[in-house]
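Note that this complex is displayed minus one protein chain, with the remaining chains in position.
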Amino acid sequence: MFDFSIVSSWIHGLLTGFMPEGLAIFLECVVIGVCIMLMYAVLAIVLIYMERKVCAFFQCRLGPNRVGKYGLMQVFADVFKMLIKEIITLKNSDRLLYNLAPYMVILASILSFACLPINKGMEIINFNIGVFFLMAASSIGVVGILLAGWSSNNKFTLIGAMRSGAQIISYELSVGLSILTMVVLTGTMSFSEIVEGQADGWNIFKGHIPAVIAFIVYLIAGNAETNRGPFDLPEAESELTAGYHTEYSGMHFGFFYLAEYLNLFIVSGVAATVFLGGWMPFHVSGLDGFNAIMDFIPGFVWFFAKAFFVVFLLMWIKWTFPRLRIDQILKLEWKFLVPISMFNLLLMVLIVVFGLHF
Amino acid sequence: MNFMMLVVAVITAIALVVAALFIAKAISPRSFNPQKGEAYECGIPTRGKSWMQFRVGYYLFAILFLMFDVETVFLFPWATIVGELGVNGLISILFFFGVLILGLAYAWKKGALEWK
Amino acid sequence: MNIKDRILEIVPEAQFAEQGDLTATIPAESFHALAERLKNDKDTQFDFLLSLTGMDWGETLGVVYHLESTVYGHTIVLKTMTADREKPELASVTDLWRAAEFNEREVFDFFGIRFINNSDMRRLYLREDWVGYPLRKDYDDSLNPLRMTNEVTEDTTEELSVDEEGNLVNKTNVLFEDKEYVVNIGPQHPATHGVLRFRTSLEGETIKKIEPYCGYIHRGIEKMNESLTYPQTLALTDRLDYLGAHQNRHAVCMCVEKAMGVEVSERVQYIRTIMDELQRIDSHLLFYSCACMDLGGLTAFFYGFRDREKILDIFEATTGGRLIQNYNTIGGVQADIHPDFVKDIKEFIAYLRPILKEYHDIFTGNIIVHQRMKGVGVLTREDAISFGATGGTGRASGWACDTRKRKPYAMYGKVDFKEIVYNEGDCFARYMVRMDEILESMKIIEQLIDNIPAGDYQVKMKPIIRVPEGNYFASVEASRGEFGVFIESHGDKFPYRMKYRSTGLPLVSAIDTITRGAKIADLIAIGATLDYVVPDIDR
Partner (left out) sequence: MEIKKPKIKSMQYEDFQDNEYLEKMVAELNAEGTNVLLGKLDDLINWGRSNSLWPLTFATSCCGIEFMALGAARYDMARFGFEVARASPRQADMIMVCGTITDRMAPVLKRLYDQMPDPKYVVAVGGCAVSGGPFKKSYHVVNGVDQIMPVDVYIPGCPPRPEAFYYGMMQLQRKVKLEKFFGGVNRKEKEEK
C-alpha cells in the first residue's frame, strides 16, 4: 500500500538538506496551503460540472457541451466570470458582518476539508479527536449563513437565515449521533485510525445492522447539513428567491456557491471514511489474488471513488425529491431521526459490548 | 505539527477569500445608481424594517439542539472506550442516556417539537 | 317559475331588453334588494356571480351582472346605472357574492364607480397615482405619461359606507399595521407564475394575511378592442391566457357567431373541439411541470415539458404557431387540418397514456408530495361558488362547474366524458383533478378523431362584420375555468364594449381566504395548484 508520508518526509529531508529547518517547515506550509487552495478550487469545479451533467442526464438533457470539449470548460468560465463581476455594496446592511460571512463559510469548509484523510499518510490535519474537530469546524458554517442572512437587511435573507438556523443545527444532532455510533464501533476518534481499523472490512460491513442504519441516517442528515434538496429550505429558489445569499453578488456569492459544493464533498468524504473504509481498498478475505489487485489501486483513488459515489447518491436524491416544508423537516429530525439514532446507538453499544460485530 | 497545520488551513481559508475579493475589487467594473444599494424585494421597495423581532419558534429548536448537543459531547469520550469497559461501561452510561431520552420524551410531550 | 315575472314582482320598474340574452335593467336604488332576493329565494338561488362588467353608456355609467344558479342552472343578466358622472356611486354586492370584491375594484379602476359598502375601494390594475378612468369613453391618455418613480403602496383602503342615520361617510380601513412583517412576493418571483405581487404579512413562517396586487401585466386589451373590428379583436384574445389560446378564441368566435346567427359546419366544430382538448392537455402538462418545479421536484418539470413539445408539434403542423396559434376565426378556422393531423394525434395519445403513469410514479406517489399537498389550502365548496372559482379549482372543491357539461357547446354535447369532481378542496385534489382531466381529454379526442366529417373549414364572412345591436355572452371551459366573453354591440363594426370573464381573477381573489394560517411553502403549493395565468387576470 502506497504511503504518502514517505513522500512528505523525503521532501522534508531534501529541504532541510540545504536550508535551516524553520525555513523548510515554512516552505512546506506554504506548499500545503497552496495545495489545499488548488484542491479546493478544482474539487468545487469538478463537483459543479458533475452536478450539471448528472442532473442533465436525469432530465433527458445534454448539459453543458459548447464551452470546451463536452463542456468541460463551462464551470471555469463561470468561476472566471464571477471573479470579475461587480461586488455590490449595500446601503443599509451591517457592513462588518456582511463582509465577514463569506470568510466564515469558507473557513468552515476548508477546515473540515483539511481533516479528510485522502491517502495513507496524506491527511493535513490529523488530530486524535479528528471526528470531533470536524464536527466543530463544520458547524462554523451555519454561523456564516446566519450572518449572511441577518446582515443583508433583507426580508428574504432573514427568513432564509432563520430557516437554516433551525434546520442545520437540528440535523447536526443526527450527524453527531450517527458518527458517535460508529465511534463506538471503531473505538477511536482519529480519522487515520478509523481508516486503519477498516483494513479487515469496512465499517458498514463490520457493524452490520446498526452501521447501515447509521449510514442512512447520516446520509439524510448530511444532506440536510449541506442545504441541498429536498432540504434546500434556506435557499429555496421558488420561495425565497435565493435564500440567505440573495444580496450577495459576484465572488461574494461565488464563495457560498463553492462552499455549498465543497460541503457536499465533505459530507460524502466523511461518509466514505467512516462507513466505507476511506482510502482502504476493498478486500474479500480469502481471495488473496483479488486483494492484491485491489491493493494495487492507490488509496486516494479509492477515497475519491467512494466519496464521489456518495456524491452521486446525494445528487440522485436531490434531483428526484420535492422540497419539504419547514415543520416537516424539523418533524423528520426530532421525531424520527433523533430517536432512531439514539436507539441505534444503544444497539451498537450492545453489539460492541457483547462482541457481536464482525 | 498538527496545530501548525490547523493554522495553515485557517490562513489558507482567509487568504483564499482575501485574494479572490482583491482581484474582484481591483478589476471588476462598477456602476452607481441610487437604487443599487437598496434591498432587493422582488423589485419593490421594502416596507418597514427587516430587522425586527422574530418568532420564537426558530430559537426553540436552537435551544433544544444546544441541550442535546452538549449531552452528546459527553458521550464521545465514553464511546471511544466502551468496547474496553464492557458491560460496566454500558450500565453506568445507561443512566445518563436515560436522562437524555427522558428529556426528548418530555420535550415531545410538551409539544416543543411541534412547529408553531 | 319565470324569472322575468319574479323580477317584475320584486321591482315593477324593471325593463327588459328586446335582443340578445335575457337582460333586465334595474334602477340603482332597488338593485341591492333585488339581488339579495334573487340570491336567497328558494326558487331562484342565483348563487354564482359569473361576471361583473362596468359600462360607460355615454350619459350614464353602470354595471352589468351575469348571474347563474348552481342549483337550477338558469341565468339572468342584470343592468343598473347611475347618471352621475362626477361622483358615480352604486350599491356593492360584496355581501352576497365575494366574487364582487375584486370585480368592483376593477370597475372602480376603469370607470370610477364607487361601490357603497365595499370595504376596499382601491385601484386594482393601475397605479394609485393614475389620473382618470381609462375605460370611460372620454378618457384622456395624455394625462398619464410613463411614470418611472417607484410606486408608493398604501397600507390603508378607502371605504364608502353608510352610517346609522343613512348618510354616506368615508371610512378608512387598515390593511397592514406598522408593526407587521410584510414581505413582497412578486412581481419578479419564480413562483408567482408571472408578475403577480403578493404582499404577505408574516409571523415567522406563518402567513397572517395576504394581499394580491394585480396589474403588472395589465395591457388594456378591453379598451383596445373598442377600436378594433371584430376579426381584429381575435388576435389579442390568444395573448390573454396563452395556455388556453384556442379556447379563448373559440369563446370570442362563438359569441360573435351567436350574435350574427352564423352556423359553422360540423367539420369546424370537430376541429375546434379537438384543438380545445389538445390545448387543455398542453396546459395541464404545463401545470404539472410548474407544480413540480414550485414544490422543488425539478426533474419532473422536464418530463412535462418534454411531452408538451409533442403537442406543440401537432399545433405547429396545422396552425403554424407553437404557443399562440391564431387558428379560430369567426365562422370557422384559419386553415384546414394538416394531412398528418389524425395520425399524429393518435400516436401522441398512444404515447402519453403510459407516460402519465410515469408522472404519477415520479411525483404523485411521493410521500413528500402527499405531505406538502394533502389538507393544505382548503377551499370549501361555498367559497368556491361565492368567489366564482371555476375550472379545476372549483371541481376540486366539489362544485361540478364544467361549462362543457353545464352549457354544452361545439361537440361536447355528443361525446361521452366524465366530469372530474373531487370533494377535498385541497392542493392535492386540485392537482389530481388536472391529472385526471388529461385522461378525459384524451378520451374525448379519441371519440372524435376518427370521424371528422368532410366539409368547409370556413363559412364565407365579410371582412368587416357588423354585429346586431344587443348584448351577448358566450363562455367556454378554458384550461383553467370558465372563460366568458361579453359583447355589447351598438351595431357598429367595432364592439361598444367587450369584456372577458377572466378565469384567474376569482382564483387570486380567493387566495387570502385559502392561505390564512398556512406557511410560506404552502403559499407556493397553493399558487401552483390554483394554476392561474397572470396576463389572463390582468387582461
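When the chains are written out, they are named A, B and C in that same order, and each has its own residue count from 1.
Please note the rule applied: contacts are C-beta pairs under 8 Å (C-beta built on N, C-alpha and C of every residue); 3 or more make two chains touch, one makes a residue touch a chain.
Only a predicted model underlies this, so the values are computations on that prediction, with no experimental measurement involved.
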| item | value |
| --- | --- |
| Chains in view that touch the one left out, judged over the entire complex | A, B, C |
| Omitted-chain contact residue, chosen from C:L323, C:A350 or C:I464 | C:L323 |
| Touch with the omitted chain, as defined above, among C:F111, C:F198 or C:F302 | C:F302 |
| Absent-chain contact - pick from A:D78, A:E123 or A:E172 | A:D78 |
| Residue touching the undisplayed chain, where the options are C:P88, C:G112 or C:G215 | C:G215 |
| Sole contact to the chain not displayed, among C:P187, C:G296 or C:G331 | C:P187 |
| Interface with the unshown chain - residue positions in chain B | 27-36, 38, 40, 43-45 |
| Residues of chain C (touch criterion as defined above) contacting the omitted chain | 125-127, 134, 139, 141, 144, 146-151, 187-190, 194-195, 215-221, 223-224, 227, 235-236, 239, 242-243, 286, 289, 301-302, 305-306, 308-309, 312, 322-324, 534-535 |
| Footprint left on chain A by the chain that the document does not show | 52, 56, 59-67, 71, 73-74, 76-78, 80-88, 237, 241-242, 245-250, 253 |
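By definition in this document, only the chains that are shown with their structure count from here on.
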| item | value |
| --- | --- |
| Category of the chain touch graph - line, ring, star, complete, other | complete |
| Highest-count interface - the chain pair sharing the most C-beta contacts | A-B |
| Centroid comparison with chain B (C-alpha atoms), farthest chain | C |
| Rounded Å distance between chain A and chain B, as computed from the means of their C-alpha atoms | 15 |
| Centroid spacing, where centroids are CA-atom means, of chain B and chain C in whole angstrom | 48 |
| Chain A residues counted as touching two or more neighbouring chains | 155-156, 162-163, 241, 326-327 |
| Multi-partner residues of chain B (each touching 2 or more other chains) | 41-42, 46, 54, 57-58, 115 |
| Chain C partner contacts - residues on chain A that touch it in the complex | 55, 58-61, 155-156, 159, 162-163, 229-230, 232-233, 236-241, 319-328 |
| Complex interface listing, chain C residues touching chain B | 150-151, 153, 155, 176, 178-189, 197, 199, 203-205 |
| For the chain B and chain C complex, residues of the former touching the latter | 41-48, 52, 54-55, 57-58, 115 |
